[in-house]
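Only one protein chain is missing; all other protein chains are in place.
Residue numbering begins at 1 within each chain, and the chains themselves are lettered A, B and C in the order written.
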Amino acid sequence: MESMAIADRLRAEFPDEFLDTVTHQGQTAVIIRPGRIVAILRWLRDTDDLRLNHLRSLCGVDNVRRKDPRLSRFEVVYNLYSIPLRHEIRIRAEVGDKEPAIDSVVGLWSGANWLERETYDLMGISFNGHPDLRRVLLPEDWKGHPLRKEYPLKGKEEWTGITELLEKIKELDQHGFDPAGHAHGQNQPDEEEP
Amino acid sequence: MTPPLKQTLEIPVADGEAERYSLRMGPQHPATHGVLRVDLELDGETIIECKPQVGYLHRGFEKLAENRTYSQALILTDRLDYIAAMANNVGYCLAVEKLLAISVPLRAQYIRTLVCEMSRLCSHLLWLATHALDIGAMTVFLYCFREREILLDLFEELCGARLTFSYPRIGGVRQDVTSYFIDELQRFLDIFPSRIAEYETLIDTNRIWLKRTVGVGVVSGDQALALGLTGACLRGSGVDYDLRKHQPYDAYDQVEFEVPLGSDGDIYARYRCRMEEMHQSVHIIQQCIDQLPPGPIIGLDAPDLVMPNKVPARIEAGSSTYGTGLIRLIRDRDLYLSGDIYVATEVPKGELGFYFISDGNNRPYRMHIRSPSFIHIGALATIAKGEMLADLIANIGSLDVVLGESDR
Amino acid sequence: MTILLMLVQIIVLFVLVMLHVAYATYFERKIIGHMQVRLGPMQVGWHGLLQPIADGIKSFFKEDIIPEQADRPTFMAAPIICLVAMMTSLAVLPFAKGWVLADINIGLLFIFAMSSLASYGVVLAGWASNSKFSFLGGLRSMAQVISYEIAMGLSLVGVMLMSGSLNLTQIVEAQGNSILGMYLLPQCIGFFVFFISMLAETNRVPFDLPEAETELVSGYCTEYSGMRYAIFFMAEYIGMMVMAAIGTVCFLGGWNGPFAVPFFPPLWFLLKIYLFMFIFIWIRATLPRYRYDQLMDLGWKLLIPLALVNIVVTACLKAMIG
Partner (left out) sequence: MQIQYKPKRGLLATIFQAEILQGMALTLKRLFSKPITRQYPEEKPQIRTGFRGQHALVRDPKTGKSKCVGCMRCAMVCPSRCIRIRSHKDKEPGSRRVIDDYQIESLRCVYCGYCEEVCPVNAIVLTEFYEYGSYDRRSLYFTMEQLLGNWDRFAAQLDRPVEEYVNPFWRPRGLPEQTLPAPKRLPVSPEWSGEQQVVGRKWRQHHGPEQS
C-alpha cells in the first residue's frame, strides 16, 4: 500500500488524533496528537491489510530551532515497516514543551524498551508506563539531556563521576602509591598538552 | 559510582530459597566484545536475571553530526561499526542522497555494492572468529583473520585505509577501482569458498560445537520481531526480512542472490545463516565484478566536499573540486532540500537506519541512527534469561554486537 | 649414604622435570602457533628457544600482588599445595626398569591420592582470592575433579584386573605378554574413558572450565600474578606429564619398545609421554569448550557407565581365560 493511502486510512480511523501529513522524497509522515499513540500503533500493527509489524526506529526530535513555527517543541518519531506487505509509514507524535511525556509502546514491541530509554536519556522525553525508565547511554547521575538544542556542544565542567574518580586516585596516592612513578606512565608534568 | 574500597565476597548461604550470586561481567572482560557490562544474578550458574549496561563508548555522534556538514559527518559513521565501516558509509551516503535528491551514477552503485559485500565478509569473518573463540575454538579465530587480512589489504589498495575508510562520497565514490584491485579480489574470491569449508571442518559438525549452539538462545520469529532483532538474528528465526531484497538500494536489484533463512532461531541457526550469507556475498561480488559498467564514479549534481552553506561568487563562476553540479544547484537557488527521511540499509549486523531531518542547511538538523547492535544488546536480557553463564557468552557472540555502534 | 643418593636423585629428577615443564610451554606455543598458521615465540634466542627461561625470569621478578581482602595464608598456600602434590606423584613413576624413586606397592593409588590433593590447591585458590570469577572457577574445578576422578579410577580398574597389581613397575612388566606389548587393544574402552578423564583432570581443552578464559576471565587464578601464577602453571604441566605417564604405564607398555635402547632405557617411555603431550596440545588447537552441565553429563552418563561395563567385561574374560 502507498504511504499516502495508509495516512488516509489513519485519518479515517482516528480523525481526532490526526493533525497533518508531510511527504518528502516519497516518504510520508503523519503528525498526530500523542494521547492515543498506543491505540494508533496497535491498530497499525494489527489491522489485516496494514500489518506494520516492524518498529524500525523510535527517536525524539527537538523542534525548537526548526523554521516551521507550527511544530510543537518535541516530537517522538516512529518509523514503521510491514515485513509481509512491504510498505512503510512514519508517525510523528507531537509532545508538548513542559515535562514532555508520551505513553510507552513497550507493550507492543518489547524492543522499544531500550529505544525509549535512549530517547529519555538523550532528549528528556519520559514515557508513561515504561517498565524501567533509566538512562541508558549516559551515567545515571548525568545532568541534562544532550540532544536538546539548548544543550551546549562543549560543557564547562566535567561530569561528577570523573571528578570523583580523580579524587579517589589522589586518595590512593596517599597510601604509598607514587604518582610520579609507574601509575602515570611516561607522562612527565612538563610534557602535558600546551 | 566507584565501588567502595572495602568489599568482601558474600558467599551465598543456603536458606531454602534460591541462592543468588551477583556477578558483574565487564566492561573489561575477554568475551564482551568491547566495553559491554552485564550485571548478572546467578543461581549456581543459571542466569536468573541479566541486565546489560552500555554507554561506555558513547561519543555523542547524533549531537556531533548536528554540528557538522553532511560530508564531515560521514567520517563519524566509520566509527559506528568499525568492523564493517564501509557498509555504514554507504548507508549514510544513501540516506543523504535521498534526503537532498542527489543521483548516483551506475558505476558508483556497482562499486558500492561490491565494497559493501566485502565489508560484510570482513564483519562476518570477525564475527565467526570471535564467536568461535568465545566457545573455545581458538584456531578458527586465526584462520578467519588470515582471510580478513587479505580483504583489509584490498581496502587499503582501494582507499588508503584499513578500517576507517570514508570511501563513499555523497553522490558517488571517491576513487575508481583499478585493474590490480579487481584481479586481487578475483583471486581472493577463487580461494575463499574453500576457506569457508575449512572453518566448517573445524566446527560445523563438531559435537561440542553442536552441543553449545543447538537449542541455545532460542528466539521465535514473533519474539524476534517484537524485540526488534534484524539481520541474521531475525532470519535465523525464519522471518524473511532483508533490506537488500525488500528495499533494494545501489545495484542490489541488478544482481542475483538468495537470502538464507533458518527456522529454529537458536545460535546454530544464526551461525548457519551467516555462513550462507558469506557464500552469497561471494556470489554478489563476483556478479559486481562481471557486470561492472564504465562511466563516471561521481554524479554531476554531487555537492562539493566543503559543502558551503553560502556559496561565494568565486566558486560560482569557477570550478569546484568535483563536477559542475554545484553551479547548477546555485542557479536553482535551492542548495539543500529540507524535509525528513528514514533510509535503512542491510549492514552485516542488521538494519542500520538513518533518520535525517534537514532544515535546508548544509548540516543535518537531526540525525538519528538506528543501530542494530543497540537493539540486540537490549534483547540480550530476554534471550539469556534462564540459560547458563557459558551460554550468555555464546549469545553475545551470536547476536554479533559491536559496542561502537551500540553506544554511538 | 642412601639418603644422600636419594637426595641427589630427587634433585636430578626435579631439575629434569622443571626443564621439561619449561619446554613443554614452549612447544605448546610453537605447535599451536604453527597449527594456526602463525609463528609462535620468535624473539628470545633462535626461533624463541630461550623464551621459557625468559618467562621464568620475568615471573620470578614480577610484583607479587595479593588482593587486600584475600585470605592471605590460604592464598599463599594454594599454589604450593598444587605443585607439591603434583611433584610428589613423580616419585613413584617408573621411567625404566629400576629407574624409580620409590617403588611402592600401591603406586597407582598413590598417584590418584596426590592428584586429588592437587585439586584442593585449585579449589582453595578460587576461594581464597575473594573474587567472584575465581570462586566460580574453584566451584567448577571441584565438581569436575570429583566426577572425573571416579571415571578415571574405574577406567584403570580393568588394567589392575589384568595385571593383578597396583605397583606401576609390575603393571608394565605384566603387559609384556599382551598384544603389541601393551594394554591398549584389550583395554580400548578403558583407554577411551581414561583419555577423556585425563583431559578433564588436567583442566585441558575441551574441559578447561575452571579457567575458561572467555567466561571466567582466568577462573581460579584470576587474582594470581607473578611467581604464584607461574607455580600454578608448572603444576598444570607437571600434572599433564604425570597423567601422560600413567597412560603410558597402564596402556602403552611403559618403557617397553620394539627394541631395547642400550644406554638410555627410558627413551621409549619419554617418547610415549611426548606423544601424549603432543596430542594434548593438538586437541587444544582444534576443539571448542564444553559447557559445565554438559561436562557433568558426559562424565556421569557416559564415562562412568562405560568404565563399569569395561570392568565387568574384563573381569568376565579374565575369569574365563584364566
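Keep in mind that, in the parts below, a contact is a pair of C-beta atoms (placed from the backbone, for glycine too) under 8 Å apart; a residue touches a chain by one contact, two chains touch by 3 or more.
All values derive from a computational prediction rather than experimental measurement.
Colleague: Considering the complete complex, identify which of B:I298, B:A344, B:I369 or B:A384 is in touch with the unshown chain.
Modeller: Hidden-chain contact among the options goes to B:I298.
Colleague: May I ask which residue of C:A78, C:M198, C:M243 or C:A285 touches the chain that does not appear here?
Modeller: C:A285
Colleague: Would you mind spotting which of B:G55, B:G171 or B:G262 touches the chain that isn't drawn?
Modeller: Of the listed residues, the one touching the omitted chain is B:G262.
Colleague: Out of B:I48, B:L189, B:V218 or B:V306, which residue would touch the omitted chain in the full complex?
Modeller: Final answer for the missing-chain contact: B:V306.
Colleague: Spell out the interface residues on chain C facing the chain that's missing from view.
Modeller: Residues of chain C in contact with the hidden chain: 31, 33-39, 42, 282-283, 285-287.
Colleague: For the chain that got dropped from the picture, name the residues of chain B it touches.
Modeller: 68, 71-76, 78, 107, 110, 139, 143, 146, 149, 153, 156-157, 159-161, 164, 166, 174-179, 182, 198, 201-207, 258-263, 269, 272-273, 276, 288-298, 305-306, 308, 319-324
Please note the rule applied: only the chains that are shown with their structure count from here on.
Colleague: Which chain lies the greatest distance away from chain C when centres are computed from Cα atoms alone?
Modeller: A
Colleague: Could you name the chain whose CA centroid falls nearest to the centroid of all protein CA atoms?
Modeller: Ranked by how close its C-alpha centre lies to the overall one, first comes B.
Colleague: Please report how many Å separate the Cα centroid of chain A from that of chain B, as a whole number.
Modeller: 21
Colleague: If you average the Cα atoms of chain B and of chain C to get two centres, how far apart are those centres in Å?
Modeller: 45
Colleague: Residue numbers in chain C touching 2 or more other chains?
Modeller: none
Colleague: Quick check on the complex: what are the chain B residues that touch chain A?
Modeller: 1-2, 54-55, 58, 60, 62-63, 67, 98-99, 101, 225-229, 239-241, 246-247, 337-342, 344, 351, 353, 355, 357, 359-360, 365-366, 368, 370, 374-375, 377-379, 382, 407-408
Colleague: Which chain B residues qualify as touching chain C in the complex?
Modeller: 5-9, 11, 21, 23-24, 29-31, 45, 132-139, 141-143, 146, 202-203, 206, 208-209, 211-212, 388-391, 393
Colleague: If you look only at chain A, which of its residues touch chain B in the complex?
Modeller: Within the complex, chain A contacts chain B at residues 22, 24-25, 27, 29, 53-57, 59, 61-62, 65-67, 77, 79, 83, 86, 88, 90, 108-115, 118, 122, 135-141, 146-147, 151, 153, 161, 164-165, 168.
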